[in-house]
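All protein chains of the complex are present and in place, except for one that has been dropped.
Right, chain A next:
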Amino acid sequence: MFIIFLLIGISVTVAGCFLGAFLWAVRSGQYDDDYTPAVRMLFENEPGKAAANKPVKSEPAKA
């Protein structure tokens, strides 16, 4: 039955890690804006497109 103590210890630790990750995410501002990132991820990475049309080298988009 000792195994249950071990398992619960592990499960609480894992849950604690998730709590830590959540707090870190809030702290780093990920919950401040819940709209823009959803739009941003849909933008095409157009350096590839630009290279296909024109042989101009442009900086890769950092967005």
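Convention: a contact is a pair of C-beta atoms (placed from the backbone, for glycine too) under 8 Å apart; a residue touches a chain by one contact, two chains touch by 3 or more; residues count from 1.
The rule is short, and it goes like this: contacts and distances are computed from a predicted model.
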**Request:** Given the options "Branched-chain amino acid transport system permease protein", "non-specific serine/threonine protein kinase", "Heavy metal translocating P-type ATPase" or "Sugar ABC transporter ATP-binding protein", say which is the protein name UniProt records for the missing chain.
**Result:** "Heavy metal translocating P-type ATPase"
**Touch residues of chain A, complete complex, unshown partner** = 1, 4-5, 8, 11-12, 15-16, 18-19, 22-23, 26-27, 31-36, 39-40, 42-44, 46, 50, 54, 56, 58-59, 61-63
